[in-house]
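Structure, as structure tokens:
Each chain you see keeps its place in the complex, though not every chain is here.
The letters A and B name the chains in turn, as written, and every chain counts its residues from 1.
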Amino acid sequence: MAVILGDNRYGKAEIRVVRVARDGEDHVLTDLNVSVSLAGDLAGTHLTGDNAAVLPTDTQKNTVFAFAKEQLGSGQPIETFAACLAKHFVDSQPTIHCARVSIVEYAWQRLGPHSFARTTNETRTVSAVYGPDQSDGTSAWIVSGLADLVLLNSADSEFHGYLKDGYTTLPETTDRILATAVEARWRYMSPSSRDWNTTFDRARAALVTAFVRTYSYSLQQTLYAMGQHALDVCPEIAEIRLAMPNKHHFAVDLAPFGLTNDNEVFVAADRPYGLIEGTVLRDDAPEPGLAWW
Amino acid sequence: MAVILGDNRYGKAEIRVVRVARDGEDHVLTDLNVSVSLAGDLAGTHLTGDNAAVLPTDTQKNTVFAFAKEQLGSGQPIETFAACLAKHFVDSQPTIHCARVSIVEYAWQRLGPHSFARTTNETRTVSAVYGPDQSDGTSAWIVSGLADLVLLNSADSEFHGYLKDGYTTLPETTDRILATAVEARWRYMSPSSRDWNTTFDRARAALVTAFVRTYSYSLQQTLYAMGQHALDVCPEIAEIRLAMPNKHHFAVDLAPFGLTNDNEVFVAADRPYGLIEGTVLRDDAPEPGLAWW
């Protein structure tokens, strides 16, 4: 019996880079939170502190800033920026075999030629992985997504017909508030490049539309309808993973005060909350490889 | 020498009430975080635990829910809801002499007749105080405001000509990013009721416009211009208080990588940050009374 080193990775997390493109009359603002994670020949640094194979996380940070200068022009999607960075780390360092670059993009609304307001907490996300060739010849993967898309339906949501046991007290309902904060991540049918912004806009719109249109009997049903609709309108998407908390809104009992409450007054609860996670995919989706690494 | 009880107050904080108005075809959603604070004949509970003068914070919470049912119709501004609650606590309980009701309102964007997205972190705020008559006969005060209005100018901001001492290393600059998260609170020339929503929209627009239009030599100058413009377009506002962090964006030195950086690549810093606080008011503003209680 011996103790050995297992899976490991390291990198620089949460590099807050802001890029201003000043080419035209209007400035273009790109506001990112970039995280890098690398794996490779890293036994030395773990076992003896020999760092000969280690690209410092400080260098990773510098690389992100330098690439932001050269690769983040106006309207450049985060997918190509992340992929380019991931490939750089593996291609330039023989000791690094796999790299993941994750980006969270903050949205700003234009107020003027060089004035902006940050008007939403919703973010666009990407995770680009570049690594050893898989059996199908693939060595690069892109997972696009969004987070903190907060949605609420104040009608068309029921919940009943569920299992009851000795611990069940929840009354069945044919009218409740359904509210959630969507986290979505999707991978693609092929690794080839594409118009990432158009796919993002279409996928996001599909998620929102399905949330609004679905008459819901469970948050799972809404989640599946959202994923299915995204796949329907985006043939380039192979698989979508959704995580959706059930942000409970409980109708307040106003009877003690001589008042009715026909689903008009709710308390928004913090904890606990339901958490629904599900995957919707095509039956001919390619192998994920290292997409979710 | 004796130990005595000084100023004190108590209440229920962060009551998360959501009101759905279902009168018309379209649901109207009002999403609030309400905090109550009361003062009065409270020596008993402090000194001996005699609670005869104490209206429980649980009752305060119930009152907020009950009033939400009856007072929060479609488009009702938070100013009148807060004022009505504050007055209730004082008028209904002889032991309570002063009440403050503070509300943070979360904004939702309509997606359909009963579907909504929460598309901003910016909030609208109010603090309504109802208390003992002041010498001018006033017994009710309203302070309206907003918070987390995040703004950024990527040009038209300089900073130079400041004091230098032995601890100064900051280089003067004629081109920097100016970014902030505005917190604004304003009180009124008279206690009379008004179209609160219109004032809010005008004041907010004035703050944003002045931020965008001001060629800035200091964040203080921008702050004053914002407050001044709000007073210019809203004669009903007597005084506005602004707190604006200077959210630093530092240009990254790319020279070591053979790259120039003409204010194109910045690192968004977390801490420390500048914090600028200032008041802009009319020289004939009435006494504040308990407005800021």
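To be clear about the criterion, a residue touches a chain if its C-beta (ideal position, glycine included) is under 8 Å from a C-beta of that chain, and two chains touch if they have at least 3 such contacts.
Predicted model, so just to flag it, every value in this text is computed and none were measured.
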Which copy number describes the whole complex, given 2 displayed chains of the same sequence?
4
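As a convention for this text, only the chains that are shown with their structure count from here on.
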Quick one: chain A and chain B, Cα centre-to-centre, how many Å?
32
Contacts from chain B onto chain A in the complex sit at residues 15-22, 27, 29, 31, 62, 65-66, 68-70, 108, 111-122, 149-156, 177, 208, 211-212, 249, 252, 254, 256-257, 259, 261-270
